[in-house]
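One protein chain is absent from this view; the other protein chains keep their places.
Letters are used for the chains, namely A, B and C, taken in the order the chains are written, and counting of residues starts over at 1 for each.
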């Protein structure tokens, strides 16, 4: 059920992290070790900041392991901040509009996990999206709806807070429909400057999530590893599962936790607590299509 | 902006009509003469009745003229009733879930044309879909929403009446949003037994639509044409534009008209008059996701 | 490295065997148990005999498990004789022209395994193809070259003999290039009437291959199994790996063995012995295309 990674640090050729690591995200598309499924072959997505306006996105329905264009693009684009995602579809079609990360202006959003019984909740959740934003939903994933809800509830000014309100709203909606354990997963978010990541499940355990340790620590622990020695102060990775079995390199992010990684590599953790905005309601937006 | 065809008659290999006519639907994908666009290269769709439960559908994002699988399937499936559609996308993505015909149980539905300013109307129209059916909308086209509205408003018991109510609802919704000339196009519908077709535009002229003449007439007019001589009594074609320039073979369906073709080839015309169901309303379905 | 199946028997909806078995070929695309790789996600192919001239083929670059069109086609085509193949690419691109089965006139041909160091042998092997047939090679797989060699060496009059000569030629060519263990795999062949299958490796063990037992035996062994009770006398399956763990249902085909299944279900085994046609020769090694 998906794997993802986020990089914030020095500008690197993307394939350094996608293809040239021992167990990077492309390898995880075929041989995931910690995911709910071994195979994540239902499409690939990448979003990166660099040349041009806002982030670029590449969405492919081919499995990452065999996508020639992905190899080309990753080998010829440098970026100091990018997200990548391999998908294992759960019901929704394999199409580009269902590939993560999703984008709005400068923002990228991706997810590993699911909204339980999404087909039961889909209408109510879409109703809770800002009506002016409704027509922007292009695909049929739960994640895209979560993203637009979060945008509706203030993502652009307070990403973690907005996601707490979004998850709160989803859990409340699920409650009304007797849907149990509605939220499962991890989320990755960026605005081109910072990187946010959340690990949360209504009923645990949540999907795994790891951050790379301080660069100084990593280099000191593994002086013999040339790849790690190329890291610069401030480089930071967030990943669904570690790229290699290197002691001390990967820090597991606890459940119900949000992390914020800022340029320079500082990382802050805080508890992630879903909450229902006191005035959140769908019906305020309910413009009647037809009144008789 | 799309071309389509429907066949009801003797069982034929599908490629007889797709590939082996002078100006069939595949040729129209590259060289449409009467369409709003010459090229209809944004995907292909086909639905057919035959072996297996209900209609089969084939949806492809490749242009019809170059799709090797289409050529294979059409050359190896026989059907007495099938629909085919070439798409020219207007904004919405080229993906299989946006290819016509759309299916629900035994029903197939396709469309040539558009709902004007659909992004403005999309939310209200989706709200008017039966909530239990809402999660079935998989793509992002206007046509799929029209189909689910028509299902909501009784398509399965009265196809033309339900489409009149649907178009009435869309026109009323458009009026509330100051969207002019909301509905343009032709629609093709089947349940596996009959074939319905509608030509209508809020503001004309509507897209073209033709039916083949009585088989007896066709054969008498063109005794030298071996293809036409193979027709059997009761064979009937409905097409966006004629397959060949043969006098007397194609009857233009007037604007604001619905036709019903039954097995045996009888075809009835009636006026198509959009109407607003007196009790149609969105808000009756509006289940609040969140009430505080 | 691929899995395949062949059916010869009563006319059935293809999805009965592709999707409705416990561990059918589509399941094997994601969860192969006996293959060299768990995942066979690099395309799907199917060839079937039924309506229309010669066999139809469907070749898809999407993984079989998520291909909506495959599900549709399989659910709406009946055939008394069809082949299906899931691919795990080894180097060559994932494209329709590299999907099995390959077709020539009435013949279908597919393969699980590989020609070792094919890039070294490719030129000499293609040179050995009948020059009039050379331009028909459309893809870049080893299998398609094997097929055209076999056609050159008499496949249409003596399938097993021609394949023995083909493998002999490949092994001789490999010997000249110091390529070891050149041939590995199983082959499936049909002309629309019979089904041939070969299990062979220059150096074993060869990939697995199984045939279903006599229908009478199968039904007697598993009286409680409704699916097996639907089998008719003469139904026969050849598969890379069994569809279910049912004692007595599956017979392993020995190494270096060819089987011939005829309509009516009779199956004959014979040793498979590669041989070099006494006068066969690769026009060695005219390496100098341009000699100066």
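Keep this in mind: a residue touches a chain if its C-beta (ideal position, glycine included) is under 8 Å from a C-beta of that chain, and two chains touch if they have at least 3 such contacts.
Given the structure is predicted, the values throughout are model-derived calculations rather than measurements.
Across A:58, A:134 or A:187, the single residue that touches the chain missing here is A:58.
Interface note for the absent chain: among C:17, C:108, C:153 or C:211, the touching residue is C:153. Listed residues C:36, C:127 or C:181: the one in touch with the omitted chain is C:127.
Subunit A residues in contact with the hidden partner, per the touch definition given at the top, are 13, 15, 48, 50-53, 55-60, 68-69, 72-73, 75-78, 96. One chain is missing from the display, and on subunit B it is touched by residues 30, 38-39, 41-42, 61-63, 66, 68, 89, 93-94.
Remark: the residues of subunit C touching the chain excluded from display are 92-93, 95-97, 118-120, 122-123, 126-131, 134-135, 137-140, 152-153, 169, 277, 279-283, 285-292.
Simple rule for what comes next: only the chains that are shown with their structure count from here on.
The centroid of the Cα atoms in subunit A and the matching centroid in subunit C are 41 Å apart. Residue positions of subunit B touching 2 or more other chains: 96.
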